[in-house]
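Below: one structure, written as structure tokens.
All protein chains of the complex are present and in place, except for one that has been dropped.
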Amino acid sequence: MKVSPALMSYLQIGPLLLVLLLFFGIPLLVVIAYSFFQFDGLDSIPAFDFVNYIDVLTSQVTLSLYLKTLYYAVVVWAITLLIGFTVAYFLAFHVQSLIWQMALLLLCTVPFWTSNIIRMISWIPFLGRNGIFNNALIGAGITDEPLEFLLFSDFAVIIAYVHLFTLFMIVPIFNAMARIDKSLIEAARDGGASAWRIIWDIVVPLSKTGIALGSIFVVTLVMGDFYVVKVMSGSQSASIAMAMSNQIAMVQYPPAAASAVILLIVVSLMVAAILRIVDVRKEIAG
Amino acid sequence: MLKLQTGKRPWSFYALSCFFGLFVVFLYGPMSAIYILSFQGPTGGLTFPMNGVSLRWFSALFAQERTGDFAGAFTRSMILAVMVLFLTVAISVVAGLAFRRRFAGSAFVFYLAVASLIMPGLLVGLGVGLTFQTLGVQTKWFASALGAQLTWTLPFGMLIMFAVFSRFNRAYEEAARDLGATNWQNFLWVVLPILFPGMIAVALFGFTLSYDEFPRTLLTSGATNTLPMEIWGMTTNVTSPALYALGTVTTLVSFIAIALALGSIAIIQLRRSRRPVGKETSTKE
Partner (left out) sequence: MNPGDRRTAERGSIDLAGVTKRFGETTAVKNIDLKIPGGCYCCLLGPSGCGKTTILRMIAGHESPTEGAVLIDGENVVGKPPVDRGTAMMFQSYALFPHLSCRDNVAFNLKVRGVGKAERRARALEMLDRVRMKSFADRLPAQLSGGQQQRIALARSLITNPRVLLLDEPLSALDEFLRLQMRGELRHIQAEVGITFIHVTHTQMEAIALADMVVVMDQGQIEQAASARDVYDRPRTAYVAHFMGGQNVLAGTVTERRAGTVTIASGKKKITITAPASAPAVGAQFQVAVRRDRVRLSRAPSEAADAGVNGVSGRVAAIEYQGTWLKIAIEDACGEGFVANVPDGAFFADPLTIGDPVLAHWDPEQLHFLAAPSGKASGAATANPVKAPTVFAVG
């Protein structure tokens, strides 16, 4: 049997497309549909009603949730970018041997393949009242009382986010930097440019696709998180997704779906904004 | 050894090395703390100091009344991860083949996959859960959760296959065709073996991402738990080092998977790139 190349392409892409449509495309439409359903406190009633959106958008809670989540996103983005850029810069430009580069990059990537939840809870014995950090501080005579703000606080939430998500910055930035022609740097150095000038004028512009990709990962991960904020803030703080997960736990599907759609729109706008600044299509398609 | 650019390393090298070292400690330090604490003595608590050393908390994992159904959750997670592994590898490889040619709609599939990759996991879980409910089908870990996890592992697999195929020399296929191989023989005997290291990488992503998946699985696994949900449950109601023991066991499985995958990739690449030892043998006889 002879199969034409075009038909072959569709046969080959078929399974991927099928899974994505069945478990991503259609469910997304279902969520959108549910967001217009009515909710009587017990059941979802099929309808076309904006009441869920009106409830969400007019609620004072929504605004504070968004502000809080955006605050996390911005702070975590800035910290992971700083660390990610520095680590990637070190690996790409200061480690000369390719084998060492790969080994050290792998060292940064291995945690990605382990459980996020476990990595998150591993901060508990560290930051707790009687945790390693407080004991060390008291032992060193820096404080007499254990610091309370370490665990179950914004500080703990942010440190867990940074711990979990920095490698999403490192890998794309490193990939972009690895492609920079090293002779450019040498030429600039020969031309008398300072290290800072070189970083700012050559390295940053040439690795901006990596920075953008990393930013998209980190921002979407923080915006969509519900479990880190719940555990690490000791339920004292909240995020949009966490509020959503609470609604889901109480079977309030239509309001949850409306929150989901709004969250989706906000996240899409943020991604679009990043893409508007940096066109990453070449990077991911190449 | 790290090679020098010019005779002496600049001060920035040492500063950045220290920064990198601190980052690695930050990355692995807390994790190692819980591995140590999971061997806490019977009277020990959730934090240091260690009150003796015991395997008590590991055995506690199997006492169901205390920690829930660890053995069941573990089994389900392993089966699910293996299923996701094979599906991810198979689907990503054939999708990668498709993307080597331009076809109408390729951009749509590509952006759909990328959107699926960055979609908040809870939203995917909610969507799949609601879809199953609307259809009147029970959510099950081996059906709805499997599908939800694939929306996360497949885009990774696809992007890895892009990278793998971009380095794949088409001359191999032409050579095989030149030697009379049919398309099928070409795929089976030439393309697949050459792609094999890349496929192991996809397998590693498929297995570990599924094995540790939480936000997409939470609303789609039905009446029974997977391992990450078991751990999640314990974070709220277990206040003994059994939680750490579970973390240690889980991470051990991840590490075994990582070591197996990276090890076999390294062995294959080394074998295929090793130069002959000693002098280059003369070609004249």
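Order of writing sets the chain letters: A and B. Residues in each chain are counted from 1.
The rule is short, and it goes like this: contacts are C-beta pairs under 8 Å (C-beta built on N, C-alpha and C of every residue); 3 or more make two chains touch, one makes a residue touch a chain.
Predicted, not measured: the structure shown is a model, and the values here were computed from it.
In terms of the touch definition stated at the top, the absent chain reaches B within the entire complex.
Screening B:Gly52, B:Pro193 or B:Gly263 against the full complex identifies B:Pro193 as the residue touching the chain left out.
Touching the chain that is not shown, out of B:Phe58, B:Tyr172, B:Phe187 or B:Phe255: B:Tyr172 (per the contact rule at the top).
Counting over the whole complex, subunit B has residues 169, 171-172, 174-182, 185, 189-190, 193-194, 196, 271-276, 280-281, 283-285 touching the chain that is not drawn.
Here is the rule we go by: only the chains that are shown with their structure count from here on.
Note for the complex: subunit B touches subunit A at residues 1-5, 10, 12-13, 16-17, 19-20, 23-24, 26-31, 33-34, 37, 46-48, 90-92, 94-95, 97-99, 101, 103, 105-106, 109-110, 112-116, 118-124, 126-128, 130-131, 134, 147-148, 150-151, 154, 158-159, 162, 166, 204-205, 208-209, 211-212, 214-215, 218-219, 228, 231-232, 235, 243-244, 247, 250-251, 254-255, 257-258, 262.
Subunit A makes touch with subunit B in their complex at residues 5-6, 8-13, 15-17, 19-28, 30-31, 34, 83, 86-87, 89-91, 94-97, 100, 104, 106-108, 110-111, 113-119, 121-126, 128, 130-132, 135, 163, 166, 195, 216-217, 220, 223-227, 231, 241, 244-245, 248, 253, 256-257, 260, 263-264, 267, 271, 284-286.
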